[in-house]
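This is the structure, below, for whatever I ask next.
All protein chains but one are shown in place.
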Amino acid sequence: MQIEKEPRILAILCKWCSYAGADLAGTSRFNYPANVRIVQVPCSGRVDPIMIFKAFVEGYDGVMVSGCHPGDCHYGTGNYHARRRIAVARRLLEFVGVHPDRMHFTWISAAEGKKFAEVCSEFTDKLRHLSGTEKTLARKELAT
Amino acid sequence: MSKWHKLKRTDLKDFLSRLAEKWEVWVPYRVDGKWEFGIYAPDREMDFPESVIHVSMKNLFFPKRRPIAKYEEDSKWSMQPVAADDKPRIVMGLHPCDVAGIEYMDKVFLNSEHKDVLYESERKRTVLVGMLCSEMADNCHCTDRGLTPDSASGMDVAFAKVDDYYLFKGMTDRGKEIMQSEYLKAVGDAPEKRKWPAGKYAIASPEEFMDMYDDKIWHELSDICLTCGICTYACPTCVCFLVTDEKFKGKGERVTVWDSCQLQSYSRMAGGHNTRKTPASRVRNRTLDKFAYSHLRYGQISCTGCGRCVMVCPLKRSFPQLGARLSERIRDKKKSKAGTGARSKED
Partner (left out) sequence: MKAMRKKIKELFANGDVDVVLGYREDPASGEVKASVFKKDEMLEDMVFDERCVQNLVNYLPTLVARYSKVGIVLKGCDGRSLATQLVEHRINKNQIVALGVGCEGVKVGGKDADKCEDCPTSMSPVTDHEIGDKKQKKDPVFSKVEEIEKMSPAERWKFFAEYFERCERCYACRQICPSCYCEICVADQQEPKWIEPSAKLSANTMWHLIRAYHLAGRCADCGECERVCPQEIPMRLMNNALEKAVHELFGVRPGMDPEELPPLVVLSKEDPDTIMGGKHE
């Protein structure tokens, strides 16, 4: 299976900053590609790498995780934990054959609607460049 | 009864290719030193193993993952049972212990009130072409379980490897059609009958095993077991499965998947209680199931003596030896009871 021209992207966003940022991007009428599907989590510290693995196995072209900027976490330290977990999960995914450009991890605050739109466009562009290459990890059908 | 027929080894490929015109022919292949079963293809090198191989035949009749119903988003997720496959099939190269395993599975899946229709269709479409063993492998102990390595009971067609030819014999009506092949030439002499060694892993009776339920020995034994599930997957008579739903892209399947009583999750119930939490209780369950419970339910113990559990065990532990060790313990217990007339202090 190959990465498509119009990639499907899963964005896992924290409730307090990044999701609000995405909201702001909408209300401010910034344009960004419609390839992004958003999942809201209470905190980036809630992001279990198994979610990222599952997204790739179920056929997403790219996965993006975003939370509050370091120091701004609503719960104090959730994003510091997230940073370590994601760093390790990323290394594992790269090791078994996921292209590094298929993952994007960043911080977006509630005021950064513009940044959210930019990140989405950038990430989508990166994935479009990969179109035609093998979509590793993705399952093909029910029985595989 | 029909006669033994001779097939030259050089004719084997032609013989199989002819069969493959009508049947789906399954034969053993050796890949990277390991055996596996596959559909016959003339360009693939194949051979018949002298004795039991580490993969069990179970997968051909009761697959690892088996869809039993399908549903789709388009049809509002309404469930449709999976249609049974009825293409005629030959499975070639099973050994007497495999056939015994299939006969046991028949008792579980076919003789009860609720028949397993998919299993039944797999059985109905299959002609069993069994191979008589020419040797006993290291872990083989079917002679201790009432079988003979060169008995053809339960097979539709039996064959044996002799020097540079094979000897075939039709055992049932279903096997007759295969026997009509032009490559088979009738001969009078049957393959030589051999005397097989026995008594390697003799075991106690099912009733005696039932008495061992509360014995302390299980704690000693479980220390040697990882309680992984590989022995149950390799065992020709382990038939436990779990039913689960799998979904992907608007399609769903309800499937049966092999389960294993050796895994913690097997006996965990809703609410979290686990009736077999300790490895000891799980090892006990498997041992007693093989040597006692199966006898209570189906009138025969469910170990066929194929020795696959030893072949695949990550710690190279011997399950039949465990059975023998227990039987020894039973004998000791009896002796001490007979001697003192009371339970021994240790128990």
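Remarks
Every chain is named by a letter (A and B) in the order it is written, and numbering of its residues begins at 1.
Keep this in mind: a residue touches a chain if its C-beta (ideal position, glycine included) is under 8 Å from a C-beta of that chain, and two chains touch if they have at least 3 such contacts.
The structure displayed is predicted, hence computed values, not measured ones.
In the complete complex, the hidden chain is touched by one of B:I39, B:A186 or B:L242, namely B:L242. Summary of contacts with the chain left out: across B:K8, B:R65 or B:K107, the touching residue is B:R65.
Touching residues on chain A toward the chain that is not drawn are 49-50, 53-54, 57, 70-71, 77, 80-81, 83-100, 103-107, 133-134, 136-137, 139, 143-144. Touching the omitted chain from chain B are residues 64-65, 223-224, 226-230, 233, 242, 244, 246, 255, 257-260, 263-265, 268, 272, 312, 314-315.
The rule is simple: only the chains that are shown with their structure count from here on.
Centre-to-centre spacing of chain A and chain B amounts to 47 Å, using the average Cα coordinate of each chain.
For chain A in complex with chain B, the touching residues are 58-59, 139, 141-143.
Of all the residues in chain B, the ones that touch chain A in their complex are 65, 67, 246-249, 251-253.
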